[in-house]
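For this depiction, one protein chain was excluded, whereas all remaining protein chains were kept in their positions.
In this document, chain identifiers A and B correspond to the written order of the chains, with residue numbering beginning at 1 in each.
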Amino acid sequence: MTPGGRDKGAIAVSLALVALALFVFGQLPSIPADGGYSVLGPRFAPMLVGVGLLAVGLMLLRQALAGGWRAMPPPPDEPLHRPAFLWIAGGMALHMAIIGTVGFTLASTLLFVLVARGFGSRRPAHDAIVGAVLAASVFLFFTRILRLALPASPLGGL
Amino acid sequence: MGGLDGLAGGFAIAFTAANLAWAFVGCLLGTAVGVLPGVGPAVTIALLLPLTTQLEATSALIMFCGVYYGAMYGGSTTSILLNSPGESASIATTLEGNAMARRGRAGAALATAAIGSFVAGTVSTVLVTLVAPPVAEWGLSFGPPEKFALMVLAFMTISAVLGHSALRGFASLFVGLFIGLIGTDVMSGQIRFALGLQELYDGIDVVVVAVGLFAVGETLHVASHERRVVETVERIRGSLWMSGRDFRRSVGPWLRGTAIGFPFGTMPAGGAEIPTFLSYATEKRLCKGPDRFGEGAIEGVAGPEAANNASVTAALIPLLTLGLPTSATAAIILTGFQQYGIQPGPLLFATQADLVWALIASLYLGNVMLLVLNRPMAGVWAKLLTIPRPMLYAGIVVFATIGAYGMRNSWFDLFLLLLFGLLGYAMKRSDIPVAPCLVGMILGPRADTELRRALQISQSDFSVFLTRPISAALLAFAVLLVAAPVLVRRHNARRGRA
Partner (left out) sequence: MKPHRAWPAALVLAAALAAAPALAIDQMKIMVPAGPGGGFDQTGRNLGAAMQAAGAVRNIQYENKGGAGGAIGLAQFVNASKGDPNALIVSGMVTVGATHLNRSPMSLANTTPVARLTAEAEAIIVPASSPIRNAKDLLAAIKANPGAVSFSGGSAGGTDHILAGLLAKEAGIDPGKVNYVPFTSGAEAVAAVLGGQVTAGISGIGEFSQHIRAGRVRALAVSGAERVAGADIPTLREQGVDIELVNWRGVFGPPGITAEQRKALIAAVEAGIANAKWKETLVKLDWSSYVLTGDAFSGFVEQESKRVGAILDSLNLGAKK
């Protein structure tokens, strides 16, 4: 990774902190300031946090623009492996979207396969079997032993 | 009830077949997750919380403490056999432990780690037995001003002391404080930052945040940046035991490690990382032939491992007596208590005497179990390290989603899990420490509440923070902690010019 690329990341994170601070300030008017017998009401802590976020964000931004954050450990030599990242994050997004309709076991099995794929596994059938056994055992443990509900498949049961 | 009477009663409860079994399960599970990279005790206990619906409070909490403890024993196995720490408190052990393993002394390293953990754990448990009841009594005099001051001190230590940069520590803290503010304000019943979403009215669950930041964030990082890392598991060759000489060299570091670790555990500074490094540095300085450090000096394993366990045990004092968690895992155990409607705090020793003493008794038993388990099962634990990474991390992610989803069956929690996973990844990439975020999230709203409680009771008289001696002392210490480095630097700069 080039040093320039690293700075971009630092600038982005600093800006995100500043943006969060601005969001906090934007919400302040909707929080009442009155605290009854206490002069400080529910608005005080958010205000303090907003100020803190802004201060820290701006200081980090200054460092980032002036050549990078200070006291950073040496950057790892491996660049981002984008497909791996997307397999996993995408897998979790898909899992969240389908768990209500296809049920717990199927959604979790699919998630297992996708995460394993992100780690470079090339044996989807094998992963599916391992994932299904794991998910089914957890499902049975939750619903039969703990008696907590988990979404079943549209066919009922697992 | 006096400490010793209580403890005797506690042993009677802990020695029932069921509780012994749960302690054993906890220790076993804890050691396993301590060995496995990517999943630690906080995440594991978070995932076990649903068990609270079926288990009795005593059994469940005994098991959770077993996990907490076991993970510390297990962590050392990974550090020694694999040149990568199983959890953050084992980083210091990795330095000498792995060097020993490469030189064929894995057995001795594992032994000194296990016995050191046992010594430190047992000595610290004795201290907890003696110290906790009077601290609880004293804790009653902690009113809102003292609690507020204590939390301010916690924020300062954890942000300014941990990590490479105090500024990034504070960035993490403020993000955590913001997360903590989301939801219903205890004092006014007002809802803050929920954007009208009912799912956010009770705030964001600490389980989702912890599992997201740690387990999911770590998984994303390992998958996308550590693909080429080849991990070699060192074989356990040679003797499984220590020689007499090893033993003599270990005794000092064990005791010093315990002495360093214990006080740190009682302080709200977020975990066992600092004392392990302090112990490492101490042993390095004391070691007669310092050249052997770096090549596998047994002192460098014995000390940090003892410090680690001592601080983990000591963390139970603020947790049980003040209801104040000082690490991520302690925070999750606190949630476990609350599942049963039990609030750790000064009254716990009065209202739940049986439970507390059974828990403390189980710590003694757990240490013995772990010591016994550790030796014959070293080979099994080493086997765990050979689980292929795709299977291991896929399993971790699946369990993470169960932990987030299982409690209230809401896809919204899965969304938050992914969000915090991405945040954890970004923090790891930017070298922003995660612990201040978690502690800020947990203690932030409580600090806000205690501040306003103090002012409401005093009817807005700010002097309560300074006229009450404990509160004043704690606040002064917090200010000193932030100001001292700046003043020292300025002083040095002036001298440099002169």
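Everything below uses one rule, namely that a contact is a pair of C-beta atoms (placed from the backbone, for glycine too) under 8 Å apart; a residue touches a chain by one contact, two chains touch by 3 or more.
The structure presented is a predicted model; accordingly, all values stated were derived computationally and were not measured.
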Discussion item. Touch as defined at the start, partner being the missing chain; which of B:V35, B:V128 or B:I191 qualifies?
Written reply: B:I191
Worksheet item: Of the listed residues B:G345, B:G395 or B:P436, which contacts the missing chain in the full complex?
Response: B:G345
Fill in: Chain not shown, touching residues in subunit B
50, 52-53, 140-144, 184-191, 196, 198-199, 201-202, 323, 338-343, 345-348, 350-351, 407-410, 449, 453, 456-457, 459
Discussion item. Residue by residue, what part of subunit A touches the chain that was omitted?
Written reply: 30, 32, 34, 36-37, 147-149
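Everything that follows uses one rule, which is that only the chains that are shown with their structure count from here on.
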Worksheet item: Roughly how far is subunit A from subunit B, going centre to centre by Cα mean, in whole Å?
Response: 22
Discussion item. So in the complex, the part of subunit A that touches subunit B is made up of which residues?
Written reply: 9-10, 13, 17, 20, 24, 27, 31-32, 35-42, 44-46, 49, 52-53, 56-57, 59-60, 63, 69-73, 76, 78-82, 84-85, 87-89, 91-93, 95-97, 99-100, 108, 111-113, 115-121, 127, 130-131, 134-135, 138, 142, 145-151
Worksheet item: Along subunit B, where are the residues that touch subunit A in the complex?
Response: 50-51, 53-54, 164-165, 167-168, 170-171, 173-175, 177-178, 181, 185, 187-188, 190, 192-193, 216, 219-220, 223-229, 388-391, 393-395, 397-399, 401-402, 405-406, 409, 411, 414-415, 417-418, 421-422, 426, 429-432, 444-445, 447-448, 451-453, 455-457, 459-460
